[in-house]
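A single protein chain has been omitted; all remaining protein chains appear in their positions.
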């Protein structure tokens, strides 16, 4: 089932699991996919920036994408296809769609500056992959250094009918969501799914501003699922209560470089992936950092039992 | 009293209060200074990046610095003197010290790249201001795009005896604090005060890693004072409890551009500054954003009574 | 006489002459100004990026601007007023105009990214200095990292009637001149003077594309004057012959950091400024570099006698 502007809910950004020797861990891919389905994710996004995608060669990237797609069953899989050149982007996009992916995600290359360069780039990208592939526009200035105004996003969406979703992770970005939803009210922007990233750091208010859900890699996607649902059900206080309990850990995971290490450490502790190894150049948690994460988990567990990992953890060592 | 490597506690980063017409609001400077003293700050840092320093002309900058210094009495005042050129830096540094400032703060210009360029810059800066002025090294890569390794910081500190403090706001930065403290244990780095910034987002763990205190502009410096004290007293859980209650607001204030508007909005609500106006180019809070901050304050007030601002707020309108 | 869109010819970018001890050399300012007038410059631009403007404090900057203006007589003086904040910009702009400057020049701060941010910045700048001051828009992406499309330049010019000139130094930029002139032909852009910078490296073709003249600091402004005139007179081959003879030196002066040192070295050799000293942080020519420049001058002197500096040089040592 292909991605549409109606997409909503929680799309987990999946890390790529590796063995200690750097080989791809396919068994963990399967378990991770099953886990996302069990906790209620509507989709999975693979080979994103935090999925260590650039560290895979072309054949590996395709193999990882296909493995996730095959296992995902009912869940939609979005494949990150950002690449320095269109030939590579096209090859991965078409292979992923043939395998059954729901859509692809494209980030702008860091060299783009002007509004014209940005809109021109996405026109060419769509020409390259083909206009039959639904795609997600990734708006992530903090990491990519490309700044897209609401106007520019509207132009991209209106010029490219196959663009069906915005991965919103501008920072600050709350007013941007409001502005885009206003564009839709005044009829100048067609329907567009908006899922939010930034590690979930602003998910509580993003939902209230009009986001359709979350697309991020926080190590408790189960919490993302709950907050998205509570918020949509108008349970403002309950949504914030749960969110705030997780915020100290969300915040800790937000540290660039360290974030992925925390994420893999917790997913391993939760028994979902076999190893927290990253491919080089990667980051590792110091013993002090691991103790800090454990402390945050123990504090979180007083409110959210899913964070009570001590037994499982010691068993997993 | 001049700044020394023994400096510790909480140094508030002061915003510069303006009237609605953009004029400097000197009465609010006085009230703000008194407020910082009342809540237990050891010092105040003025004309920092969030103090809208570049928007003042040279005469205004000096006037603001002097006003804070005169009012501060027992508190130490640090004056941000970063400038595109050394002549301007020197002029403000010497005028501030003559007025009674405790020291100055210097950030590296964004163009610096190599270790050599960075260490060379600070050598020249010290030559320019004179080596009799104690100064704070600002390490803020996220905004300044200048990355200093622990080794480079050590070189700067060891080459310049008048450098007595590090304003630490690398992100991630916990391991950096640990590393610098290890340098001191192995004797390769002399005593150095480390106060942490980043809006307080990691203050809980920064204290545990060995920071001497906080230097940041969060709108509840009273909380910073408490967390620093609790942490130093070894009250880990209590420190985290208080910190976590404030974290949703700290996080909200963390949004670049929006942060200063939130800060001034809350300080005005607390009755400390008369107007939340910024000089152009400035940011303003939308009505929705103000409602969000109010909601965060109301949630915080359930735990920290100092956030219960409704009466005062309505009185202040 | 205030600057108008009819401005044309050669505007020399003046270096700021210093004594060896870093003090401003006012006698050399006078001689330099006279020199520019003697060789036929229509104007002088002071306190530009290569004028070491950020190294002056506010009082010095004003003094330098006024000194040039007073001495310039018939020549128009443009004062660079780019500053991190509008208060400083306004102060220098108004003081310069009162002293008799023809206009001011404003460059965008490096942090600007989107078309909206750029056009918004110049609206605010004009509001700050007052809309009665004619100003030059500086378009210099290589150094400032702000990219303005022809469309954005048109928007800025049309929104701000006091913008009368473009200092064009985009690189590559030939098509940009062509595009702007097309805008004028189709009536969508009002009259605008275009003077070109980039050290003169493309002056030959820039004139043919429709530039009104040169605004740059090459150490032989006399050559710029001649090439501008020859080109306007339709003497294509003669213009290129003269230009090509200077190109090896123009190219050598183009090296960032080294450029200003070469420029001051040659101006000193020509007997125009007393010292080639720069304020810190500055660059110095190695002995080998000086020998290379001398060699280039000797080669140039075979074609352009003005480069035959040996006698004057030895006298000046």
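Letters A, B and C mark the chains in the order given here, with residues in each chain numbered from 1 onward.
Here is the rule we use: a residue touches a chain if its C-beta (ideal position, glycine included) is under 8 Å from a C-beta of that chain, and two chains touch if they have at least 3 such contacts.
Not measured: the values here are computed from a predicted model.
J.: What are the shown chains that the omitted chain is in contact with?
T.: Contacts of the omitted chain with visible chains: A, B, C.
J.: Decide which residue listed in A:88, A:162, A:241 or A:275 touches the omitted chain of the complex.
T.: Counting the whole complex, the residue in contact with the absent chain is A:88.
J.: For the chain not shown, which residue from C:92, C:105, C:180 or C:258 touches it across the whole complex?
T.: Considering all chains, including the one not shown, the answer is C:258.
J.: Over the whole complex, note the residues of chain B touching the chain we left out.
T.: Against the left-out chain, chain B lists 113-117, 146-149, 151-152.
J.: State which residues belonging to chain A touch the missing partner chain.
T.: 54-60, 83-88, 90-91, 110, 120-121, 124, 127-128, 279-281
J.: In the full complex, which bits of chain C touch the chain not displayed? Write them out.
T.: Touching the chain left out of view, chain C contributes residues 171-172, 174-175, 178, 201-202, 204-205, 208-209, 240, 244, 247-248, 251-252, 255-258, 286, 288-289, 292, 299.
The working rule: only the chains that are shown with their structure count from here on.
J.: Same or different for chain B and chain C, when you check if over half of the residue numbers at their contact belong to both copies?
T.: At the contact between chain B and chain C, which are copies of one sequence, the residues are largely the same (over half shared).
J.: Rotating chain A so that its CA atoms sit on those of chain C: what angle is that, to a multiple of 5 degrees?
T.: Rotation angle between the two copies comes out at 180 degrees.
J.: When you average C-alpha coordinates per chain, which one falls nearest the overall C-alpha average? Tell me, please.
T.: Here the chain at the core of the arrangement is B.
J.: Just curious, how far off is chain B from chain A if you go by their C-alpha centres, in Å?
T.: Centres of chain A and chain B (C-alpha means) sit 33 Å apart.
J.: So, what's the distance in Å between the C-alpha centres of chain C and chain A?
T.: 48
J.: Mind pulling the residue numbers of chain A that touch at least two other chains?
T.: In chain A, no residue touches at least two other chains, as defined above.
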